[in-house]
Every structure is written in structure tokens, then in C-alpha cells.
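Here it is, the structure, as C-alpha cells.
Excluded from the complex is one protein chain; the other protein chains are retained at their positions.
In this document, chain identifiers A and B correspond to the written order of the chains, with residue numbering beginning at 1 in each.
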Amino acid sequence: MAELTADRTKEVMTVNIGPHHPATHGVLRLIVDLEGETVKEVTPVIGYVHTGIEKSCEDKSYWKVIPFIERMDYVSYFFQMEAYCGAVEKLIGLEIPPRAKYLRTIFLELNRIHSHLVWLGTTALDLGAISMLWYCFRERDRILDLFEMATGQRMHTRYFQVGGVIEDIPLGFEKKLAEFVAEMPVRVGQYEALLDNNEVFLQRTKGVGIVSRERLLELGVTGPLLRAAGEPWDLRKAVDHLVYPEMDFKIPVGTVGDNYDRYRVRVAEMVESTRIVEQALAALPDGPHISEDRKYVLPPRSELSTSMESLIHHFKLVTEGFRVEPGEVYNAIEGPRGELGCYVLADGSSKPARVHFRDPSFINLQAFRDMSVDTYVADMICSLGMLDPILGGVDR
Amino acid sequence: MADRQRSARDMLRGDLEGDDLERYVEERVVTTTFEKMLNLARANSIFPLTFGLACCAIEAPISIVTARYDLARFGAEALRASPRQADLIILSGRVSVKMAPVVRRLYDQMLEPKWAISMGACSSSGGMFANYAVVQGADKFMPIDMHIPGCPPRPEAVMYGFSKLQRKIMGEPDQGWRQRYNAAGTEEWARGGPRSEPSPEAAAAYEQARELTHA
Partner (left out) sequence: MPDAPGLELIRGEIERDRPGSVLATSFDRDQAALLVDPEQVLAVLGWLRDEPGQGYRFLSSLHVADYLPAEPRFGVHYELLNRDRVERIRVKAMLADPGAEQLPEIDSCVGLFPTADAQEREAFDFFGIVFRGHPNLTRILMPDDYVGWPQRRDFPLGGEPVTFTYNERRYG
């Protein structure tokens, strides 16, 4: 709605930053009311990559759901698997063995680093610091090499299963991981050297997009955005989950809550995640990598030729899947963007009756309006990058 | 190697004669029709559109332009943001019903000659999402030149598909299995395809195969 006034400097122009735009981090559509270059109102329109994943999950047995849900937030796929498998394990009451817990933690933190690298590369690209993309993706490719070594796939690995992880790590993985862990802090130092004192970057991010802590909490925002505003809230520390209580790591917390703080918090998180991986790798215990309960977990293939019972279990699990007593559970973990929650409703059959994900990007996007009103368009793009929405999670 | 150097030296001195000179020129000068040259230029300087829908977008267009799987080697480094300036659209990701008209509009806005690569299982055929929200294959609303399977396809697979597209643009598309199996069941290719009519043996074998599949 354009208002034509005699004073042309006050004219409000509605611009559609359409679903196809190099800076929207996915197919996000923004309808922006601009007065000159100042943003007066911004309305995000989402749904352009809505895939009906939650509905599809109702049609699949519990273990078949895993490849579906990991494609929601497509840079942090291990986290979706963890939220879902954790929820189903709570429903069943299944304990996962210690080695599986450590492996899960290692892969989750590697995925967190991966997610932050993708964020840093693309956001710096939006701000004009194009070389960051190449440096960040160089590390990202190393992490993906590690994933491929252990699971066979670079992305969407379906590595976590109900009861543990699907396969033990291969020989040589620990060595390669140790090399990566040793080098990663140096690389993060390189990224900081590129951006931290860059005058253009500082001018574009300092003091921009500030939203108060209380407002963020009202809007349900969690994750690095909340921590940058000064609230030390992290589910890894708040809730006893996997092996985080035994790890020694810090939570980076910002002060002002502007875009610069968000950047610093995430970069610091990368270093902390590397430390967690290092400690978990050193403390990795021996043992089974998945639960031994054959009612829910496939038996190892070596047993299939000797034990009739294993064969029957295998058959039942592959064809129908395991059944879960009726009940519902909400399992929340700390994803790279905030609280990732998975709600599973079981109705006694072998398929979940409802799977719903509380996706952090979906909730965080509500803070976008507060971050960009009364700033310039360029600041809005910067805020969008620092918000780090992943549209696959927003739209599910 | 020494031979070429010697003949080059002789050429510069004016010592090559007759057949030697002919051969020298043939080896170094590409003589071709204007069409072929145009196609060569088009294939080796494709401007892809920066278009990412979902997970495949992280592998392409972001990952293939990075240093390890460098797309710039193939001349396609200049990713353009505006469809008016691009000639290749890589549909990387699932096309939802809300996005399909947008994609079609983008494709229409591109200028001829234009190509479309459908990357990954979701845009080729709906992938694992056979439900109300995903268009089961971008073929349903726009012409696609190359389908790349995978979920997501490795960047190497995307490069392979890309180089296959380049050969298609140059007018010599890979025939691959169609040649081996006489293209039975893919009649839109075998019958009056981009080149000539199939050979009589191929046509007979094709008819026979068609009888069998119809039965």
C-alpha cells in the first residue's frame, strides 16, 4: 500500500523480496514496506518449501520416519534425529549404551560446527565478505568427509537409530577426527582474523538489530540469539542429556544483543564444540554401539544365520516395525539455532500417530520483525543472516 | 612432444610444405560449422541461476562453487541472481505446491537458450515425499533437460550431470544405455530424436521390445 504524499521523502513503497533472492537463505519471502531505505514494516511469508513431512511420518513405521525428519532442518540433520530418537526412546523406556551416547555427542557437536560454518560462510557472503565462504566450506568439507567415513553419506546420514547409532565408527576415524579437532581452533582463529577487525563488518553489525532479552523470551526465541542478548540459557547445561554433564565446556553469552554479538557467540560456540568433541573422543568407551534389546533394535547380521529368534526379530522389525504403547512425549534438545523439540504421539500401533517438531527457526523468525523495523534495508539483510533461519525447518 | 615443437619451429620458419602443412593446420585449427562453435561457447560458459530450494542447495549451488568441487573449471563460475541473465536453472530441492508457480515464472523469465537441471530425487520425481505438499517431479510443470539422482547427490554427481549437459548442449548427447538396449520404452528419444532416425536393426528391435512391454 503506497501512500502518495506531497513530500516524496515520506512515500512508503512496498517491495517484495521474493522467494527467489540470493540473500534470503532459502525460500523466504519478505514483504517490506520501505520509506526511502528505512524499513517500516516487514512481513515474512513462508511455506514455499513445505513438504508435509509431519503428515508423511504418520504413514511410516518408527524407524522409517528417521530419514524423513532429518530432512527438515537440512544443515543440522543429526539434531533432528536425536530429538526424534530421544523421544521414541523415552516412549519405550529404552536405555542407550554409553558408547552410543558418546558417539551421538560427537556427531551432534560436529554437526553444530558444520551448521555454524554454513551460517558463517553464507552470512559473510551476504555482507560482502565473499572469501569467508571458501574458507568455511573448506572446513565443512572436512567435516563431511568425517561423516562420510563413518556413515557413508555426506548429508542426511540416518546415523542415529532408536537405541543408539546404526553402525560403529570405522578404523581410522578416531585418528582423522583427532587431526580435525587439533586444526579447527586454528581455522576459527583465521576466520576471526578475517572478520573481527574488519571495519566494514564491524560497522555493519555493531549496534544493529538489537532486541531486548525480555522481548526475545516473550517471542520464544532460544539458542545463540537469546545467548547473544545476555541470557545464559542452553539446554545442554540445563538438562541432563547424553554425555554433556561430563563434558567441560562454556556457554558463550553476549552482552548487547546486536548482530555483532550474535556473530561472536556462534564463532565461540564453534570452538567450544571442538572442545566437546575432543573430550568425548578421549573418553570414548568400548562396548556396543546400539542397544541389545532385540525387540526394538535390529540384531547384528552375524546372528541371523545362527539364531532363529534373531531372524524372527529381524523379520518383524523390518516388515512391520516395533510397536509402542500409547502415550505421548515431548523431547527437547539444544540445536544450533535453539530449542529443537520433538513431540511424538503413539497409539499402540507400529506407526506414530503424530510427529511434530518445534523448530527453532520457525519461532525465531517471529523476532525478525523486531530486529529490522526502523533500520535500513541493508541492516535487515544483515539481521536476516544473523538470525540464521533454515527454511526447511521453518516450513517442514 | 618434441615432434610438435619441431613442426612448430618449421612452420614458423616457413619450412613445412604440402601434406605436412595440411596436417599441421588440421591439428591446431578447429574447423567447424557456426552452430557447433556457438554450442561450444554456450556449453563452456553457462551462467547458472543462484537458485536453492532445500537440502540440495547446500550441495549445489553452494558447495560446487567452493574450492573442492570447483564449478569455475567448467566456465560456470558466474552465478547470476537475476533469471534474465542466467541460462541454467538448477532445481536443487523439493518443489512444493506453493513454490511451483514461482519456479515456472522464473523459468519463463529466463531467455532462450535456457536449460534446466533437476537435481536430486525430490525435484526429479518427488523423492521420498509422495504427499499433498510436494510436486511429484518438476517435469509436471516445466521441461527439464537433465535429471541427477541422489538425495542429496554428491557434488561430483552434480558435476557429472553438468558435464553431461554440456555435451548435450554441444549437440552430442550421451546415449549410454539407450544405445545398448535399443531405447526400448523411451520412445520420445528413439523416435525422431535430436539426431537422425534409428537404424533399421534398432527400429526392429525397438518394435519387438514394444510388443513385449505392451503384452
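The rule is short, and it goes like this: a residue touches a chain if its C-beta (ideal position, glycine included) is under 8 Å from a C-beta of that chain, and two chains touch if they have at least 3 such contacts.
All values derive from a computational prediction rather than experimental measurement.
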item	value
From A:I143, A:V208 or A:L345, residue that would touch the chain that is not displayed	A:L345
Residue in contact with the excluded chain [from A:L28, A:I46 or A:M81]	A:I46
Candidates A:E95, A:E183 or A:E218 - the one touching the absent chain	A:E218
Residue of B:A67, B:A130 or B:A204 in touch with the missing chain, whole complex considered	B:A130
Touch with the omitted chain, as defined above, among A:A332, A:M371 or A:I390	A:A332
Chain A, residues in touch with the chain not shown (by the definition above)	46-47, 50, 52, 54-56, 58-59, 90-91, 93, 217-221, 233, 238-239, 327-330, 332, 339, 341, 343, 345, 353-354, 356, 358, 362-363, 365-366, 395-396
Positions on chain B where the hidden chain makes contact	97-98, 125-126, 129-134, 136-137, 139-140, 185-188
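Going forward, only the chains that are shown with their structure count from here on.
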item	value
Complex contact set, residues of chain A against chain B	18-22, 26-27, 47-53, 55-56, 67-68, 71, 74-75, 118, 121-122, 133-134, 137-138, 140-141, 154-156, 391-392, 395
Chain A-touching residues of chain B, taken from the complex the two chains share	50-55, 57-59, 62-63, 66-68, 81, 83, 93-94, 96, 98-99, 102, 106, 128-134, 151-152, 154
